Every structure is written in structure tokens, then in C-alpha cells.
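Left out: one protein chain. Kept in place: all the others.
Take a look at chain A:
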Amino acid sequence: MRINLKTPIPTTKDPLSILKCHLHAACAATALLLATGNLAQAADLNALIWCDHADPALLQPFEEANGVKVNVKEFEGTGAGMAIVEQSQPGDWDVMVIDSIDIPRGVEKGLFEPLPDDKLPLADLFPQVKMDSSTVVDGKRYGITEKFGYNTIGYNKTKVDPADMQSMAALTGDKYKGKIAIYDYYLPVIGMAALAIGKKTAELTEADLPAIKEELLKMKANAKLVGEVTASQTALATGEVDILVGGGEWVTAGLAKENPALDFSIPKEGAVLWSQSLAMFKDSKNKDMALKFIRYIMSPEGQARLATSACYWGMPANTKAALTDEQKKILRFDEQPDFLARAQPYPTPNADLDKRMQDVWTEMLQAQ
């Protein structure tokens, strides 16, 4: 007996039945894709990160040591990160990199899992960057600072007088008109403008905004451009500008090998301390691996790799980071105690003040 294995050919071609067949096939394929996707997701670690964590030199050692794949998604700005989380399913993400000052926002939304203090190298961190006022909420730690630096003045020391860079007055005088770029992030630069007029960043109120706006407009009048990280670096590297307001070691350290003339200063008025933290998601399906990842990033080796990431350099929060002498020199590791003593925290406005600050920034950008 012969068995016909061929599919019977329909004698009539009803377009609707053909469409139905295709729809069934598409549904089956989609279900298969989703199923395999979920399987892969369960075994992986999904991290919502800034670009410095996407460096293979940082991730590969962890992946190889733990037999896990770290899936990363980059974002810029807490608002954009929170939007990604809101549009995801609970459990899609395991860890997140976030501005230390924004951790309470995540806790308020019920996103984060408390971290075990006893399993983290908290004692090795620079005390000033632990930022317990932000990273600890209601007595529980929800984040750990991993990297920090200063929004300050970056400059080319062959083109400007380094002595001038010790005061923010140089940014609003005529000497460097047209040779200045402003880093395009309203919070730290508003913080710097506040420092320039003698205000404390932690005490800013809406009443301070007119004076801050005036200072910003003076800076803008001297500026050639207002640019984000890449644009700022490009402008300094190509000689388009010689000074970057709001930039700092994260711009100049990354370019130090190609252009040793680039440097940064903490002026007498001070600088704004930025810090980024790692947090674990409450709905993570892989909490053990998430904690391992956080512990790896906070280890001396992980810290050294993160600090010197291809995307941008920054100070490791761990004082025991396994940096080479040359790397420490570029990061000005030994000068940190003095820098930290003169740095002030990022402004932490409430929602209303934050909105007013952004409006001031918008007006500054539009000013001609």
C-alpha cells in the first residue's frame, strides 16, 4: 500500500481560507518565538543601563564566570528609563543603573528590591558618595553608588590659562567669549550657576531661579554651543571650543590619551557631584544573579573596568578599585578627598521646582 505524504492540493482557492491558513501559521510562529524568547529571558540577566555598562570589557568576565548572558538596554535620563520600565512586563528587567538622586522616585513607584548591606562592600566606598539620603529609603538600602564625578569645568590647558579656570567668573567674562561649550543637562549646570552666585545646591528654591537664569544667560552669551556628551567631546577634541561648562573628568579623562592637553578644574566656588547607582528590580526573576552582578560591578576588578569604560570614564565609588597607576593619574584619584570636600550634591528639586528649572533651561537655550 502506498501512503501519499503530500498535502492535498485544494481544488478551489478561496482567498479567505488562504488568509486563515496564513494567519494560523503566523500565530503559531509568533507563539513559538515568544516561548523561546521567554526561555532565553529566564536564563539571562536583563539590565537597563547607561552606555558605560555596555562595554564588552566590563560584561564578558562576568558572563564567562557565571555562564550567563547579560542583555543590556541603554537609556539616557531617568524619565526615559522609567518609561521603558512602565512599558515592560513585571520581571522583564533585573537591574538598573540610575542617578543616585532618583532612587527614591523608583522606590515610590514600587520598582526596587532592598539590597543586603552585609553583602556589599559599603565600607570600601568613598563616604561622601554613599549618598545614603537617596540610596536608603525608610531604613532600607535600594541602591549602591558605583561611579561618580563632578560637573565642573573641562578645558584645554594649552589654549586657556589654567589659573583662570579656578574661578567660575571666567565663564561669564569676555576673555573666553565664543570658546565655551555648555553641557546640555539642566540640573548640574543650574547647580553650577547656583554655585557661581554663592548658593548651595541643596537649598535651592524657586526664589533663586531669576538670579540663576541671569547667570545662565551670561554663560550662554559666551557659549558657542550647548551639547550632550558626544557633541561636547567632539567640540573640545576638534578645537571648536576650549572650555566645557558642566563637563569634567568624564569628558577629559576619556580623551586624555589622544589629547593630554585636556584637563578639568574644581573652581573655588565648588563643583556639582554626580553619582550613579545600581538598583535591583523587585519583580526580577533572577535575583540571585542580579545580586551577583551588582557585587561584581562593585568588586575592585569590576570597578576598574566600569571606571575606564569605553563610553566614558568616571571615578569608581570603591576606593579599592583595581586601577593602574596611569589610570589613577588620569582620574586624579589621589586628589579626590580635596575635590569631594569642595563638591556639592546634585540639586534634588521636587516635581514643581524641577519643572520650573527645566523652563529656565528652555529659555536659556532659546536666548540669542
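Keep in mind that, in the parts below, a residue touches a chain if its C-beta (ideal position, glycine included) is under 8 Å from a C-beta of that chain, and two chains touch if they have at least 3 such contacts; residues count from 1.
Keep this in mind: contacts and distances are computed from a predicted model.
Taking the options "Periplasmic protein thiol--disulfide oxidoreductase DsbE", "ABC transporter permease", "Type I-E CRISPR-associated protein Cas7/Cse4/CasC" or "Peptidase M16" in turn, only "ABC transporter permease" matches the UniProt protein name of the chain that is not displayed. The omitted chain makes contact with just one of the residues A:140, A:329 or A:355: A:355. Of the listed positions A:76, A:161, A:203 or A:338, the one in contact with the omitted chain in the full complex is A:76. Residues touching the missing chain, restricted to chain A, are 14-16, 19, 76-80, 82-83, 178, 184-187, 223-228, 231, 234-235, 238-240, 351, 354-355, 358-359, 361-363, 365-366, 368 (touch as defined at the top).
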